[in-house]
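The complex appears here minus one protein chain, its other protein chains still in place.
Coming up: chain A.
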Amino acid sequence: MFKNYFTIALRNIKRHRSHSVINIAGLAIALAATIVIFLVLQHEYSYDTYHKNADRIYQVIKKDVSPTETGFQVGVPFPATRALRQDFPQVTFGELYKSFGSQLTVMKDPNTISSRRFIEESGVFFADPEIFSIFDVKWMAGSAAVLKEPGKLVLAKSIAEKYFGTWQSAMDGYLKIDNNILVQVAGIIEDVPSNSDFPFAVIPSYKTFESNQQYFNYGEQINDWGLSTSDHQVYALLPENMKAASIDANLETFSRKYYRMESATKTSHFLQPLKNIHFDTRLENNGDHISNKTSLNTLALIGVLIVLMACINFINLSTALAAKRGKEVGIRKVMGSSKTQLRTQVLFETGLIVLFAGMTAVLLAWLALPYLRYIADIQQQLTLINTGSILFLVITLVVTTILAGFYPSLILSSFQPVEAIKNKINNTRVGGLSLRRVLVVLQFAFSQLLIIATIIAVGQMNFIRTADIGFDKEAVLLLQGNNDSTSLARQAAFKSDLLKLPAVKSVSFTMDPPSSLNSWTTNFAFNNNTEDLPFSLYLKTGDEHYAGTFGMNLLAGRFYTTADSARKVVINETLMQKVGIKEPSEAIGKTIRIGAGKFREIVGVVRDFKNNSLRDGIQPTAIISYPAFYSLTAIKLKSNNLGKSGEAIQQVWDKHYPEYAAETRFLDESINEFYQQEERLSRLYKVYATLAIIISCLGLYGLVSFMAVQKNKEVGIRKVLGASVGSIVYLFSKEFTVLILIAFALAAPAGWYLMNNWLQNFTYRIDIGAWVFILAVLASVIIAWLTVGYKAISAATANPVKSLKSE
């Protein structure tokens, strides 16, 4: 029986070749798109699920509530760990200190430096042994116990091989961290899976951090409950059957016990489940990205809709074709076929087409996967074939078969054999002409929605890229160094050598460029008041050439100088307005107390610049001098073209900092990186809008080809009666144009609503103009006309006698 189904299905596929190609192509594209989306979602939702205690692991989060704002921080004060262990003895706590851009120098022996040095942008975590009672890693050598001592470190296998050749020879080898801290390799772990937000690669013991505090610039503050940095994090493993909520309640008491409660800002802690860490956009994590669940769900929805569109094509074309197959159905009924058998046959044929499409889709997905990193946050190569994806594919193919085949199978099996045999089945009898119209409208509505979304997303991205950020980001080279005392001591000489280079215009030492993703905030008081203001002050720190090197605009006063930099401060417009001053000149001479320090005099007001990405607003900001933090050298060049001077700058660096690797980047490039996520998102929209358009055009083309056959006779008669080609093309296009306009009436409000919501993520955003919608509707009408046009013209120019004779 199935062999018979199979042969006839194959012959039908061959006989209605163009129809099959359209069906298979449309479905294949749609299925490939969903497979890719599935892989993305599968990867994103798999983060850190492999820890065997995953559902008992939590991160201790700090929450600061002030009268005006609530802030969340992953950073926990240093003394908190011990207090937590004391007050919650039943919970396992682990702490780590994360280090960015650390330099690791391989040592020949404890006293001899080798020339092998590496900068690790991320992956360096000073961790205590408890961290690995909480998180699972596979030990190849040593154990978590080696982290009990200072001066010991654990390496991930690939890093050990990179530093020492083989991981076996890495054991007991020595490394120097940032040229200061000598550590010995005491353990090797397997590389952490890519779906983890804890990319442990270089793991010195937490004790190493504690016994080398002088290199980390925390000084006495390290015991202060008022200081926290996002680099110091605490994790908890709850005993089985203990509810996080009960700990949270006790953490309130805990916070009241340890934090100064008289301050305007109330601090408390709560536990964040491990499974939220990859998705909580209020916080940062240690991985390379945080995923927005809304975006992921939107993506899933797009996947489903695209498959539905392809199913709609299938249903449209199959019911259109049903008339042609009426006779076969009638005969089969007369031969004794039951309705169920006929339905099974249609579903079987659909299944076969879907299967072909599925195989094509796997191929397409395989071709597309390497390009995924341009549209998704996932930078590593995903594997196409895994248990989950195979299961997904099978389920999708079955569901698609049912979606696409069920309605046509109902239509076909309901034919009365007498009528089928009398050849009375025609297109109107097949019914569903209005159903087909509804389906086409839905398809167009969806592709127009995507067109609208794409236009707006791309517009917003362009707006951000070209927006005025309030300073000059061009031709500034950033060199990342260190801020230990020896490095700082050499800065003056380094600078004077740099200034001798003809390409260099100015040099500034700083911690951070004006726009960066780091933020440093503090409490503050204004104009000799003892009371703190109820909002945080954002700090930027740099030497007296900061404003010049970054091309900032002074609205009043001056920048601080070498002579007075320790006592003066420069503020931005927003801060000025927030403290209630209208004219920049009025701010000059007023004072600010930063944190618990002395009052400093305001000497200048700068025009607002974007502190962070344009997603966030401009914050009230003060620029102060704080030489102990200057690890970054900013060099303003005379032109954006680095040319030979790159080498010259490198030579100057090597002369002064031979033991450090130079890490250089251009400011404008690093600013562009802030928007990578948005950039990818807008690419994603473009890709999926294109796919949606292709699929709906395929459907339209199929439908019009069918109409052309149906209308052959009508067109023939009209032509004999003297109709022009134009009027016949119009006959074809008229209906579709109306359908597109109806679709537009659905897509436009939906598009406006969705994208207006999306734009709310940005403080600086474009207005959604009417032109967006006009462009979208014009685009889809033109695309549809092009699709319909070819068929319509060939129908209109065909020889009328031929088409009439064939009847």
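To be clear about the criterion, a residue touches a chain if its C-beta (ideal position, glycine included) is under 8 Å from a C-beta of that chain, and two chains touch if they have at least 3 such contacts; residues count from 1.
FYI, contacts and distances are computed from a predicted model.
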item	value
Name of the absent chain as recorded in UniProt (options "methylmalonyl-CoA mutase", "Acyl-CoA dehydrogenase", "Phosphonate ABC transporter ATP-binding protein" or "TatD family hydrolase")	"Phosphonate ABC transporter ATP-binding protein"
Given A:384, A:421, A:642 or A:694, the one touching the chain that is not displayed	A:421
Contact residue for the chain not shown (choose from A:331, A:385, A:438 or A:566)	A:331
Residue in contact with the excluded chain [from A:8, A:222 or A:244]	A:8
Chain A, residues in touch with the chain not shown (by the definition above)	1, 4, 7-8, 11-12, 15, 327-328, 330-338, 341, 417-418, 421
